[in-house]
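A protein chain is absent from this complex, but the other protein chains hold their places.
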């Protein structure tokens, strides 16, 4: 079998994880990643013997050995996964991917129109099959889509109101706060609602958001007005069998985002990640036709498997269910 | 005019603030506060020349000068404001207040049945007039009651769903976390909903809660299904004229709980408190008959004025509106 | 008596406090403060009826009433206290103060050469008498100078090694981190040591620094190689009688920076500040000729009284001891 040749632009929080994930797929080959500056991430890539290609405007790379230039990378791949910081993807698309006729995946920091499709594998895999440009939505949007798509299929949805309690900064990010405050997004609705609608077209969702002093995970509190009356046990079963969603409970002492991350460490997962959306058994409730639940999102990892599925879809693999299975198996995802 | 003689049991976060507030009322006299152990709070009370009465099971008071014993205090007051830690109030009621026939106010950490009435002045002042035992509800419940009571009067309420993002510990409390986590309350509904119903009897409210790594304020995100269609500008006007509620905006750079507290400091308020419930102009929105808003609650101070009004009501002052005006003026509350 | 006419440039963390302090001095008059943009700080100034003068490049002031322009302010003052953000003071000096022949005080964020003297009142008041440009050193430097000057006078000093554990951001600052990290200053010595030497010329001091996730106070651990053998009780007495230094102890439950700030709130101080350097009784120790102690510095307020004394010195008041007494009395400083 010829493997899909993948190149990664941007070796940061998401890029480095997708690099690992590509290397774990039987049907993919990681051609290489771009190097833009010298830092511990690149040193780690070097230790893992990941080929590096010099970015056009790279800083001093301090002697890191390059396999080639970015042009070389573009020539040797079937698809690029662009993990540039916000707006970088759209710039690279015009400057590099369109002129060189290279397929590309973008991340959720880009505007929706960067891609032909905004993508969450278990919601709209088919839409991405054969496409040239696809946008994997943000971690928060991915998390909302996974559980809402499942609820909709079972009960129908009249309306959704969700609050995102966002981690203030990633674990490695020492510059951003808040240190001791809760910071509301002073805009209603927050951008998350409209972003969900780029995947689940007609989802009637309204979101609010705020940031807190934590680095670990986002937390969502979700209220769904269902068309049919939901039942707690049934919903728990539904989530239990929804791929990339995991139900935890108080009995196992997973009582917080910190303990979710510790459970991921204990489970021996790559980079101690928790790519599944985590729902608490005790935090699912109903009142009439309303369903309420809380879910936690590991902002660094939940979109990684989405990128892997997008690679397959865009390069012609038509069976979404099968792709998800392959990805999950390779990445040890429930 | 004979002043109402007030004694305070428990000189902690709430007790010390009520002591200050009583001293600022023209119609009240602070007879004294109880001393249970030696610490910087008692040293400060001493500096302010607040009379101290020795608690029956006091620790070594390290030479602090006592005006008398707790028995002396009980004999010299018209009413006690009990600010004991959770459950201490109920114990003191049976042990001291009932046998000595002393009126007493309890705080929201006690169960509702400790009082004949659960109290928020602008919602149910009249119910407390002449009572012997009244419970001022918790900071979160007080905050919900103030705004919901106002919304209900204007639009009617079908249902309320609220999420409390709670500060993990008070500013002075170095023992409690979380340091880096979001901790959901694994119980639906959280106790806040039922507690609101002790004041606003038929309010159809459902609440969820979680704790974050901040010491400053609680934050609520509230969704109200109104009977009549709400309008954002109208709601802002409504909140603007609701007592003990304050509207802030992004234009004045009050973008977080931290900046609310700084605004309180800049305003020169006693103890740098913000007793009003704070709503953000930009975080009020509607979708159909649904009204959404975010509010911040200063957990250390919003109930202080409620205790003052409860003192008046219980000792026979019948005009609730007038009491609120007197309290607000003395405490510089909007 | 003619009062000293004071203008303040920059109404931020330090400027607003100096404005308050000037208004509390019998021999000073606050002519006004500059307004550069609309925010809650200016709203508070307006509420306090502090005259505002429009800064040359001001943003939209949203209807705040101005008493005049910055030029008007310059013409009506004996001295300006410049509290601009870092480097702004030096720019203003060349652009406004030198051409208009106005005396000016600068803050510790400026380079030492902005002033003729770097200033800590109890260390070198005399050097500032009659000067045109004086720099009040930073909060950390001020804290080190106060205690080291006292130790030097009693025991002589061979060498000082100090570590500054710095608060990551001010309480109102929601943008800066770290949220969950300790961040060392990767430079030895940190700039604090040389800065102490701008006041205590021959102090042999070496400093290291790091930032932590707290907003409240800086903490210093200090090791002093004394010329004469120090004694713990004697040192505590020495600190006890050193102005603007305060000794606290574990017995009074002041066990952390958080409890120091709560003690300041309880003490009813303006803005809940703690302008004294705080030393823990239990954290003073000796080993041979070495003296060790920990001290906490309230970064927002310790330099305020220094600015007041600098105003007096520069406008011709020669008695430093008397000035410190006047300032302390007006500001309720120990």
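A, B and C are the chain letters, set down in written order, and residue numbers restart from 1 in every chain.
By definition in this document, contacts are C-beta pairs under 8 Å (C-beta built on N, C-alpha and C of every residue); 3 or more make two chains touch, one makes a residue touch a chain.
Since this is a predicted model, take the numbers as computed values, not measurements.
Shown chains touched by the undisplayed chain in the intact complex: A, B, C. Only one of the listed residues, C:106, C:133, C:280 or C:317, touches the absent chain: C:280. Within the whole complex, the absent chain has one touching residue among C:144, C:258, C:277 or C:311, and that is C:258. Shown as candidates are B:46, B:72 or B:173; the residue that touches the absent chain is B:173. Listed residues B:13, B:107 or B:215: the one in touch with the omitted chain is B:215. When the full complex is taken into account, the listed residue touching the unshown chain is C:178, out of C:178, C:275 or C:320.
Mapped onto chain B, the interface with the missing chain covers residues 168-169, 171, 173-181, 183, 213-215. The chain not displayed touches chain C at residues 159, 161, 163, 165, 167, 178, 180-189, 206, 208, 210, 212-217, 219, 221, 223, 250, 255-259, 280, 282-285, 287, 290, 292, 294, 296. Across the interface with the omitted chain, chain A contributes residues 16, 38-41, 43-44, 47-48, 62, 171-174, 179-180, 215, 248, 251-256, 258-259, 261-263, 265-268, 270-272.
In this section, only the chains that are shown with their structure count from here on.
Centrality annotation: B (chain centre taken as mean Cα position, compared with the mean over all protein Cα atoms).
Annotation: 42 Å between the Cα-based centres of chain A and chain B. Centre to centre, using the average C-alpha position, chain A and chain C are separated by 47 Å.
Note: centroid distance chain B to chain C, computed from Cα atoms, is 36 Å. Multi-chain contact residues, meaning those touching two or more other chains, occur in chain C at positions 171, 173-174, 179-180, 215.
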